[in-house]
Each structure stands twice: as structure tokens, then as C-alpha cells.
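Removed: one protein chain of the complex. Kept in place: all other protein chains.
Moving on to chain A:
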Amino acid sequence: MKFITTPAFRLVPDGTRIRFMKGRFIGLMVSAVLSTASIILFFHPGLNLGLDFKGGVVIQVATPSKPDFTKLRSGLDAAHLQGAALQGFGNGKGVLISLESKANANATEQSLTAAEGVVKATIPGANIESTQAIGASVSDTLFQQGLVALGLSFLMILVYIWFRFEWQFAVGAVATLILDVTKTVGFMVITQIPFDLVTIAAILTVIGYSTNDKVVVYDRMRENLRKYKTMPLRELIDLSINETLNRTLGTSSTVFLAALPLALFGGASLSGFAWIMLFGIVVGTSSSIYIAAPILLLLGEHRLRRGPKTNEDPTVAKAQVRGR
């Protein structure tokens, strides 16, 4: 019974005092480089748009034996469905046929019907397992609407944190969130995880997690600002991050553990979602420490704290900590 009711381990030993703010410029620089690279990647080569946004046709067929790709392709060509991408899957006993979207939704939908006919004619015994046809016109409005909604939700975060904390905290949090999102987009370009409605949900979850993490760390800083009236902001930020380190790592561990099996064994539709989450957890956790906190330090050094300017003498910090 005892071993069940007693905690087994700690992630960070008590009294850990890592001086995170020493690495603030490196942190900001790395973040700036990664985010800039992500934005460049976003424009070139760009996201691997999923069917939801690109439009087009995908047909998944299970075949009794290895499908004859040449025959299938010539059949599709004969039906005026040129440019079809064929991809084998499921131990070779299956084929995934993708067609580009046509000028209008009706034509796209008709090419699905035509391709289904070709499959049935060229591969005897084929079983069409799933089909999808999406017109391209739907996607633009979805995308714009999504960006507007995202912008407004960032504005809401800005206003709430401003109201509850100080404006420096609000700017720090939202700037960091934007950087987090750009990096996630960059990650999706590199891994070529398709950008569709499912991965948008993953990005939303990442934003939710990241916001949560930033507010918790900020909350401790606000508390310490009241508690230690004279401590320089830089040491105060370090102290706050160290004090919340176990909770930061604890919560990120639970989310990480929840997402990991999905990423490894969850199958095609879930693993993209889970990989984005895993990346988002790492980015969101580290950005609370290395981006949100330094921004706060830069913006708030002379405003949040009117004490003596910080010098580089580490003994001051130690003395203050011991003084608690």
C-alpha cells in the first residue's frame, strides 16, 4: 500500500536554480531563426495541403492481389483522367488513386464516378474501401475564416492577460504564441504532414496548451513581484521559472505521454495529429521559458521593477533566494 500512496520520483530536485535568463539572447535568436525559416518554408515549398484545402479526389481500393498499375493507368488515361497519382499500400494489396481537382465541384465529383468505373473494369475483385471528392472552391473560405478566428482569439488572450496582469505580460504571451504557431507550420512543411481540418484541430490544441503554460509561469512571476519587492526582475524571472519547473515538466509529461502512443501506433489519420502535438508540447514548453520570459524582461526591466539595475553578480540572486 505504501508504495502506491507515496510518490516515486521528482523530475527536478528541490532547490534547482538554473539561470535561464543567461540564455535569453540565444533563446530569442534561435526562435527568430526558426520562425523566419518556417515563414520562408511556408511560402516555398509551402504546406502539403490536404484534400480538405486542395480539393480533388482520393480513392482507396483493396485488391485481391498486387494491382496492375500499368493497366490501371492506361484505363484512367482512356477515361480522360490524366495526371492521376497511384500509390500502393497495405502490403501491395491495395492502391491509392489521387486526382487533381477540376474547375468546378461538379466536374470533380464526376471524375470520381469515372475513376470508380475504371477501377471496377480494370481490376477484377477490387473493393473500393473509401472515396473522397472535394471541390477546390470550398477551401479558400475555410482558410480565411480560420485565420480571422485565430486572430480574434489571440486578441482575446491579449486583452484578458492585459486586464489580469500588465500589458508587458500580454504582449509577451501573444508574441510567443504567434512564434509557436509559425514554428508548428514550419514543422508541418518539413515533415510534409498534410494540412487539413484534423491538423488544424491539432494546432488549436497546441495553442491551448501553450497559452495555459505561459499563464502559469506568468502567474508565479506576478506573485513573486509582490513577494520580493526589491529583487531585480531578471533574478525574479529565473526564480519563478525554477519554482514552476516541476509543474511545467509534470504537465507536459502527461500530455506528451498521452500523445506518444498515438504518434507511434495510431494509424495514418491520427499520427499526423499526434506528431504536431508532440512538437507543440516541446515548443510551447520551451517558449514559455526562453521566449515569453525574455520578452517580459526586455519590456518590463524598467517598468515592472524600479529597483537598482541588475548587475552580472550571481551572488545577489543566491543571497536573495536563501533569504526566503
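As a working rule, contacts are C-beta pairs under 8 Å (C-beta built on N, C-alpha and C of every residue); 3 or more make two chains touch, one makes a residue touch a chain; residues count from 1.
Simple rule for what comes next: contacts and distances are computed from a predicted model.
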Record lookup, UniProt, unshown chain, options "Protein translocase subunit SecD", "Transcriptional regulator", "Multiple sugar transport system substrate-binding protein" or "Biotin carboxyl carrier protein of acetyl-CoA carboxylase" -> protein name "Protein translocase subunit SecD"
Which one, A:Met21, A:Val181 or A:Val215, makes contact with the chain that was left out?
-> A:Val215
Which residue, A:Leu86, A:Leu204, A:Val282 or A:Leu299, contacts the hidden chain when the whole complex is considered?
-> A:Leu204
Option touching the unshown chain, where A:Leu49, A:Ala114, A:Ile128 or A:Ile178 are the choices = A:Ile128
Residue of A:Phe20, A:Tyr228, A:Phe273 or A:Tyr290 in touch with the missing chain, whole complex considered | A:Phe273
For chain A, residues touching the missing partner are 4-11, 14, 60, 62, 105-106, 109, 112-113, 127-135, 137-138, 141-142, 145-146, 148-150, 152-157, 160-161, 164, 197-198, 200-201, 204-205, 207-209, 211-212, 215-216, 219-220, 223, 243-244, 246-247, 250-251, 253-255, 257-262, 264-270, 273-274, 277
